[in-house]
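With one protein chain withheld, the remaining protein chains of the complex are depicted in position.
Take a look at subunit A:
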């Protein structure tokens, strides 16, 4: 019938019989929309009004059959959107009724947000509505989520401030509300998630974190605040050398050119000659509205400019920059709750996050203890917690390195399971990863363009994807790992300066012909220990 173009009331009648029994039939809803669109042109306004009225009634009956039918709610959106004078008040009433039956029906919540936006319902009224539903049952993600959308609208920050955040008095009120919830039922996660949102901060602004120029490699490396894709011949990234633009080819350190934090380009010899007292390199990230400049002085091998992790609080983005008094008092109530509920994972995790936000180094020891407790009460998420802990430890080590103003990073004996923030290690020359639980040296490791010595003994490393294109790497020690296949050593061939390689204690050492294979693969390495 659809193909024959027979789109009239009979189609409505037929589809309504099927949809009335089972409203989850997208094709039939599409059919109805086509019919209604056609009838819209043919009918008089009075007839149309009657038609719309029946359609709305029919939709309600479908919703009664299945209040969580995507198709039905969508059709209602579509229909209301086409009406010249939609009765939004009635729609709000409908939502309220359905939410009374099931206050967690997120389909209806979605529709309510649609209606509220269309009808320009004041956010204060909607907030009061979420209040009433939370009062009835606070285990309601949708309701909490709606609050997180409404509150910033109600209390917009002055232009300069971080967007999506709340003024302190509102924040304190919300914190009290949500505390009521998790003290009443600490196992309800919806409240904890809202709590995390309250204490969180907006996404960090786009920025160029680090710019590094190396005369030897004739190469410029940029590290971004978020993974980006710099396509060929696009304008996302502009390079100005001594204030004049220079066209370059951007690539990622591992050569795969996937979206990543770190991109680099080769520089022509003219940009690096020693005739001027210095060269300036400015990179402009047009999409992110950010730029950074660094200077290469005459006679220097390299030059860089980098954001300080301590100043920019790069690692506190999990929780916020709000006044530390607020965080401190939150920490105290959580500890109080933890005393009552020593085994509550949400509480433990929140304590850890709060401590991170307050002072990662001061609370390091305590945090590690909480991690241990948390792992014991929540063994299902042990791996996640290990990774999280690794991340925090790495962050702390980075901060310590920065305070010490060195380019050497010791991460040995830390039980690390994963390496992250590698894009922050652009300038590191010596890296010690020994005695951890690492299973791979990930591709992101290729970002360490200055790395000269890498020690990764006594791990469980099986792959070396990240040890690729490292221009300065001279020594690589991989004793007592789980390297099995010769193939995994392939990337090492791309490190031009590698002179010392220690593979002792790996399974592949047992295999016949390994030495010969290595000699062939790495002709320039003069000392290979197997």
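The criterion applied here is as follows: contacts are C-beta pairs under 8 Å (C-beta built on N, C-alpha and C of every residue); 3 or more make two chains touch, one makes a residue touch a chain; residues count from 1.
Assume contacts and distances are computed from a predicted model.
Not every chain of the complex appears here, and the one that does not is recorded in UniProt as "Rab proteins geranylgeranyltransferase component A", selected from "Rab proteins geranylgeranyltransferase component A", "Ribosome production factor 2 homolog", "AP complex subunit beta" or "Adenosylhomocysteinase".
Interface note: of A:168, A:185 or A:249, the residue touching the hidden chain in the full complex is A:185.
Among the residues A:21, A:340 or A:408, only A:340 touches the chain that is left out of the figure. Check A:17, A:37, A:54 or A:137 against the missing chain and you find that the one touching it is A:137. The residue touching the chain not shown here, chosen from A:103, A:126 or A:174, is A:103.
Summarising the interface, subunit A meets the missing chain with residues 64, 97, 100-103, 135-139, 179-181, 183-186, 333, 336-337, 340-341.
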